[in-house]
Structure formats: structure tokens, C-alpha cells
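What follows is part of the complex, with its chains left where they were.
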Amino acid sequence: MSIEAVALRLELDELYADYVHCLDDDELERWPDFFTEDCFYRVTSAENYEANRPLGLIYATSRNMLKDRVSALREANIYEPQRYRHLVSSLRITGEPGDVLDLVANFLVVRTMQDGDMTVFAAGRYVDRVRREGERWKFGTRTVVLDSRQIDTLLAIPL
Amino acid sequence: MEQQPMLEWPAEGNLRVPYRVFADPEIYRAELARIFLGPTWQFLTLAGELPQPGDYLTTFLGETPVIVTRGHDGELHAMVNRCAHRGNLVCLKQRGHADNLTCVYHAWRYDLAGNLDSVAFRRGIAGKGGMPASFALEQHGLKQLRVDRFGDLVFGTLSPEAPPLGDYIGNLIGSRIHRVLHGTPKILGTTSQILHNNWKLYFENVRDTYHATLLHSFFTTFRMSRLTAEGGVDIAENGAHHASYTRNKVDRVDAATSDRLYAGMPSMHENFRLADPGFLAMREEFGDDTTTQILSLFPNFVLQQIQNSIALRVVLPKGPDKTELQWIYLGFAEDDAEMTALRLAQANLVGPAGYVSMEDGAVGNFIQRAIRGSEQDCSVLEMGGAGHVSEANRTTEASVRSFWHCYRPLMGL
């Protein structure tokens, strides 16, 4: 295995780690910048995904739509204070190496409400396509496939 | 106990709702029996979900599990999902295809209409065991529901007293269903939300025309469904069903007046702008100028049209303080690619993460928590007066009052 292959792997680990700390540390304003301008971001259930139903609970066809999601959460929508904690595991490169990579990883999200109540809010997999933009890898496509068809109460903070 | 009232309803009638009805386990159990297993029609599925004979799916009447099938006769059938032998679930999967319904526990076999066809080893083996001669297959079928269709919507009831479905829905509300479902429904996707509150708190919310622009900033800020626009609420005669509507392009007052009326409302964010507002634009579709229509059928069905976003919602009780809200997002087989793309983009408005529905998933739980220790107090339903009939106005709680007007006699309250 070449040093380049190793470096690539660690760059991707870094990308996934940075992404979840951004969300878990409530730095939502940084979040759209993990995506390409023409990105496709979608949160759906395994049930929809496997039935080829196109619906997204969150469905963005541009980085601007991600920015709007953030500003709505900051200015418009009302939801109880809460925070996520992401655990990410088992990242794999599924396609051919190159400047565009297909990736999959498992995740688990624990949601904690202001009163301290903790629940396993989401579990599933990221099905991603990343593209190199200069020094950084960015998500051209991120499909968040939730194992469960159920959402507890509401889905405010993105996944 | 089922006969005497479980609580004393206040003298103000529909103007007051005792908080106990949202928390009391005894009232909840009575609702399951008197409403969900009582003389009401409840949504089961879209007919198109069961295209072939042998197709089946499972759902609920209240908490009672139900099977819906397409019989070999091509007809739709529904039965309680409980084996007549020892009560096992006959269908374990949420959907499937089968020539008959065979219980996994002892292999009793039912036809697709729920009639008992055969009992494993009914005659015993080598002269030993088996069922007694007195055992009659026809006395041990699955409990069958009445099933009827309204367009592509399939409803069921366990009650012989329920009026025919068409009469149950009525023309006033029925025509508003047809208005929205003008094509061949195509499911874009589904989801469900677990609400930590009593089912009625969500159903009140759906029928509450007063809250939309006060709770949901998008409606207010982007002038989507302001109370200052033309609109109103249609209410079925017995109060059971409702349809609220906004004709957004027709203002009742000029924009300046509207802005003044909303000025200072917490939901009004003058300076809030979108970087990519394209998805908010409505495409002409329904041949009228109604931009939003929220429709409910007693006790637990909702049909929503917000711009071009169409969804069915089913409200399933899971306990006194737990509710499952199922979402079925629709398009039509006739949609072009652009319309499908628009519906998918506008799906951002609704559902668990919806810009104008996210709050509705939480507010019921806020109330559930707030009324702890105040079960003897009451909510106040005086907006728009005391009526529970149709109005050309949405600054009213008429359709919330009408829910209770229908609920109380069924419950003997």
C-alpha cells in the first residue's frame, strides 16, 4: 500500500470527523461548506431508499438550500434546545479511487434534550460521493439512510 | 363504569376542554372501544397499494392490528390481524403477497377474505387427536371489517352502525377531497413521527386554523397562508370533518394592513430571506386559486395540500400520551418530471423536518407536559365565538370546537 493511499484514507477520516464535530458542536454555519455548490443532500429511510421512493425528509439540490435550512433553524423554526452526538464507524470506499470517490459509513446519533433526556435518535448509513476541490474533499452527494421509518418528535438539526 | 360519565364536562360545553381527556388512561381505553372500534370510518390504504390479488398489507384501527388484502375476487377485504385459534398475528410483515393467510403458530389457513379454510391435523393422526366433530370452520374466521372506497382512498370500520362511507364523508368535504386527488396517486415516499402526546392534541392542531401563521414563521414571513388572505373553513354537519383553505392571491386587506396586523408577532421575521427560494413558488394545478387546504376526517385522517405538496396523514393512538403520525407523500402518475421535482422540493415544508410543520410535532408534547397536575383545569376555545359550523374566516377555533362536538356524544361526555 502506497503512502498516498494511506494519506487518502486519513484525509477521509478527517473529513468525516470534522463533519460530525461541526454538527455536534452547533457550528451549523460551517455545515454547507462541507458540500459542493451543486450538491445533493437527502435524508431518507431505508424503507424509501430500497423502494426507490425519491422523497427526502430534508431534500436539498444546492448548497444554497443547505444555507436556507441553517438560517431557518436559526431564525424561523421553533424547537426545544437539543444537541446531537454522532458516532461514525466502518467507513469504506466502495467505488474506484480517483478525484471522485463513492463512500459508505455507519452512524449512530444520540440526541440529548436540555433537561438531560438522552435517546438513540438515529442509526443508519451515509451513502456518499465526495469530490476533491483543491485541498479539500467535499460532498457532492450525501444520502443519509436512516434504518428506522420513525422520527422521534421532529428532525431539526441535520444529520 | 363504561356507562356513567368518566368526567363531568364543563357547563360551557365546546368552549372548554378538560385537560384530563388528554391524560386519563380510562378515557383513553374508552376511546379505543367507542371511537376507533366504534361507528367511525378509518383510512386503511390507497387502493393502488394492493394492485394484485393476493397483495396484502397491515395497519391499525386504533391499537387493533388489521390486515387489508386484495382477494382473488379482485375486491379489497380487511380483517383483524388475530388468529381465531390462539390469537397470533396472522400476517407478520407490513406488506406482502400470498395466496392465502396461514398462521405461523399452528398453520390454520384462512382465505384472503379471512374465512377459515383449514385447520392443521383437524382430523388427528391415525385416529388420535384432532378437532371435535362439533368444530365448524365457518364459526372461526378472522373478524371482518366493512371496507369501502372513496376514490382511491380505502376505509374500514368494525361497526355495523357506521353509515355508508359516502354519507359519512358527505358532499361538502368529499368534493374537497376530489379537488386535491385529481389524478392517479403515486407515493413519493412515507415516514412516521412519534409524538409524545395524546392523539387528540395533534388532531386539534390540524383543525386549528388560528395557529398556522402564529406558530410557523414561513407562513407569515413569506406570506404563504396569512389570515389576512381570503380563506375559511368548511365543517361537516355533525362537526366530524373539516377543510380549511386559503386563497392566497386574494387578500382581504391590503398588504400594508396585513403587515401592520402581523407586525410584532414573534412569527414575523421581516428580514428573513432565502438564498434559494425557488421551491416556494406554486405551480398551477388544481384549477382554482386555493393555495393551501388542510382537511381532516374524524377521527384520525388528514389530507394536506400546501402549494403543490400533497400528503395523507394518519394519526394512530399508541397510549394516553403517545401517538404515531404516519405521512404518505403523494404525486400523481400524470405528473411531469418538473412537477415531481417541485413536489420533492416542497416536501421540505412538511413532515418531521418541515419548515411549516416541525413545530406541530413538538407543541402537543409541550401541552402534555404543561398539564401535569392541572388535569382538572380546562383549555379555552373561544376564538371566533361559540360556533362549530363553516365560516368564510380562519381567525376562529370553529373546527376545533366541532371536533369536540362530534367526540362528546360518542364518548358519552
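As written, the chains take the letters A and B, and residue 1 is the first residue of each chain.
By our rule, a contact is a pair of C-beta atoms (placed from the backbone, for glycine too) under 8 Å apart; a residue touches a chain by one contact, two chains touch by 3 or more.
Quick caveat, the model's predicted, so the values are computed rather than measured.
Q: Tally up each chain type across the whole complex and write it as a label-plus-number formula.
A: A x3, B x3
Convention: only the chains that are shown with their structure count from here on.
Q: Round to the nearest whole Å and give the separation of the Cα centres of chain A and chain B.
A: 32
Q: Which stretch or stretches of chain B touch chain A in the complex?
A: 187-196, 215, 217-218, 221, 269, 272, 274-277, 279, 324, 329, 340, 344-345, 347-348, 351-353, 355, 358-359, 361-362, 365
Q: Name, in rising order, each residue of chain A that touches chain B in their complex.
A: 43-45, 47-48, 53-62, 64-65, 67-69, 71-72, 75-80, 149-156
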